[in-house]
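Supplied in structure tokens, the structure appears directly below.
Let's turn to chain A:
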Amino acid sequence: MTAIDPEPEARTAVTARIALSGVHKRFGDLEVLKGVDIEVQPGEVVVLIGASGSGKSTLLRIMCDLERADRGEVWVNEVPLHDRKRAPEIFGHVGMVFQQFNLFPHKTALGNVTLALLKVRRLSRKDAEERGRTALARVGLAEKADSYPAQLSGGQQQRVAIARALAMDPAIMFFDEPTSALDPELVGEVTGVMRTLAEEGMTMVVVTHEMRFAHDTADRVVFMDGGIVLEQGTPEQVFGNPAEARTQQFLHRVLET
Partner candidate 1 sequence: MNWSTIWSNHGLFTSGLEGTVELAATAVVTGTVVGLLVAAVRTSRVPVLAQLGRLYLEVFRGTPLLVQMLFIYFGAAYQGISNITVYEAALIALTLYEGAYMAEIFRAGIEAVPRGQWEASRVLGLGPVQTFTTVILPQTRTIVLPPLVGQYLSLIKDTSIAVVIGYVELMRQGQAVIDRTSDPVAPYLTVAALYFIICFPLSLAVRRMERKAAPA
Partner candidate 2 sequence: MLSDWTYALQDWRTYLSAAELTFNLSLAAFALALALGLLGALARGSSHAVLRAPAACYVEVIRNTPVLLQMFVAFFALPSAGVHLSPVQAGVVALGVNVGAYLTEIFRAGIQAVPRGQREAARVLALGPARTFVHVVLPQALRNVYPAVVNQLVQIILGSSLLSAISVPELTGTATVINSQNLLTVEDFGIAAVLYLVMTNLVSLAAALIARLAFKPPLRTRVRPRTLNPLRRLVPARREA
């Protein structure tokens, strides 16, 4: 996999910071987030872990405006998402990789990657394809540019999804359980790409159950439980020496497998 970084200058020029304070969210009767404060610095790789229902996916989705917080302030890339008028500014500047890939099945890999470039950034077809191919090369799928998603394995599809997000040159990349829908032997090719991105300095927020990835690649691990941030720290701190009892319980259960 080549680690080509197309526009390093452009990214450092944009502030990559996330700041959430007092975020609450409920779905019907269920209160999923009960007052979350969290910050992410430029270039940081933050991994959210926790049991299902702990609110980590909801938190991630709030950060890219796929869900709206009921209360609290959400600042992403200096855009106040809690201000409904300004929230749409965030789109196109952050990337999201979904558990179910959400690739457009009626378009080729290259088509997927270039759609937004053509329609939103209004690049010429030549420029869009060039950037698209570069992005695909970055995830190691240059030769699959003309394949349709149905013709690709799960790991390849997810990598195309990553390329699609990268092509927009985002300041922050969000990953919502990117490997949970993959067969075990395909997980590595995706986490490998994510690791390369991290090494290149991308700001990333990742929700995952892959503890190995969290341990090896995260700058900070955030353990969520019952709708709040229960504990956070470096991987060594959280995995090696968890302070809270529930953190220990969770890690014990998860690392058993």
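The candidates were selected such that all candidates are chains of the complex that A comes from, given by their letters.
The working rule: a residue touches a chain if its C-beta (ideal position, glycine included) is under 8 Å from a C-beta of that chain, and two chains touch if they have at least 3 such contacts; residues count from 1.
Everything numeric here is computed off the predicted structure, so don't read it as measured data.
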Pick the one that touches chain A in this complex: which of 1 or 2 is it?
2
Where on chain A does candidate 2 make contact in their complex?
64-66, 91-92, 94-96, 98, 100, 102-106, 115-116, 119-120, 148, 150-151, 161, 164-165, 168
